[in-house]
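On to chain A.
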Amino acid sequence: MISLRNVSKYYGDFRVLADCSTEVRKGEVIVVCGPSGSGKSTLIKCVNGLEPFQRGEIIVDGVSVGDRKTNLSRLRARVGMVFQHFELFPHMTVAENLVIAQTKVLGRRREEALAKGTKLLERVGLEDQADKYPGALSGGQQQRVAIARALCMDPICMLFDEPTSALDPEMINEVLDVMVQLAKDGMTMIVVTHEMGFARKVAQRVIFMDHGRIVEDDQTESFFRSPRSARARQFLSKILRD
Partner candidate 1 sequence: MSYHWNWSVFLQPAPSGDATYLDWMLSGLQVTVALSLAAWAMALILGALIGVLRTVPGKSIGRGAAAYVEVFRNIPLLAQLFIWYFVLPEILPGGTEFKQLNPMAQQFVAAMVCLGFFTSARVAEQVRAGIESLPRGQRAAALALGLTTPQTYRYVLLPMAFRIIVPPLTSEFLNIFKNSCVCSTIGLLELTAQGRQLVDYTAQPYESFIAVTLLYMAINAVVMLLMRELEKRARVPGHIGSR
Partner candidate 2 sequence: MYEYDWSSIPGALPFLAHGMRVSLEITAVAIVVGIVWGTMLAVLRLSSVKPLAWLAAGYVNLFRSVPLVMVLLWFFLIVPQFLQDLFNLGRATDTRLVSAMVGFALFEAAYYSEIIRAGIHSVGQGQIAAAHALGMTRGQALRLVVLPQAFRNMVPLLLTQAIILFQDTSLVYVSALADFFGAAYKVGERDGRIVELLLFAGAVYFVLCYAASRLVRRLQRRAAA
């Protein structure tokens, strides 16, 4: 469903991504991990065209992301994304956050959009928060709303950019639970995260990145049992110790 072929990205002379290639099949859950600055966030932002890349090719459901003729807005409307800092729109209520893109992008009627939003709020366990402003919610609640907002668009796949790393520890699980459920329901997901417990539980594959390269791209089991590269071993031992 998503394929990356030899994707490279530069800031001036500095290479942020180097020859990254991988395939994600429908229904697959991929966890991307690696030290900070390794390019993992940049990589998934390339998938929905938020970050431009200079070389290679990314195809999402048959559409080439890098092609100038591609209507990026239409593509992004079908690819859900969840951000590290939630990025709910602070001047809109939770309900408005859920409705805005449905009406303005998909052209749904407001009542229809509201009904959809309510249904998804229920799914993330926040049906009673619809009329609050994001600032009145906890971080964990905001992130669940952000997931619901992305799901309102009926995405064909979901991208998560460190969805729990800005959260207080006691709120991480409420977000992970929603994501686990989503994975079990068959959503195609690419998740940048350091939550290795989550990776073990639902990911089919783990991609390990370092210095803009995909160093490992392996079945979850074998990645954790015997990481091939020294850097991945080092990374794992550090992260599992914390």
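FYI, a contact is a pair of C-beta atoms (placed from the backbone, for glycine too) under 8 Å apart; a residue touches a chain by one contact, two chains touch by 3 or more; residues count from 1.
On how the list was made: all candidates are chains of the complex that A comes from, given by their letters.
Being a predicted model, the structure only gives us computed values, none of them experimental.
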>> Can you pick out the candidate among 1 or 2 that touches chain A in this complex?
In response: 1
> In their shared complex, at which residues does chain A touch candidate 1?
Replying inline: 45, 48, 50, 72-81, 83-85, 87-91, 100-101, 104-106, 132-137, 146, 149-150, 153
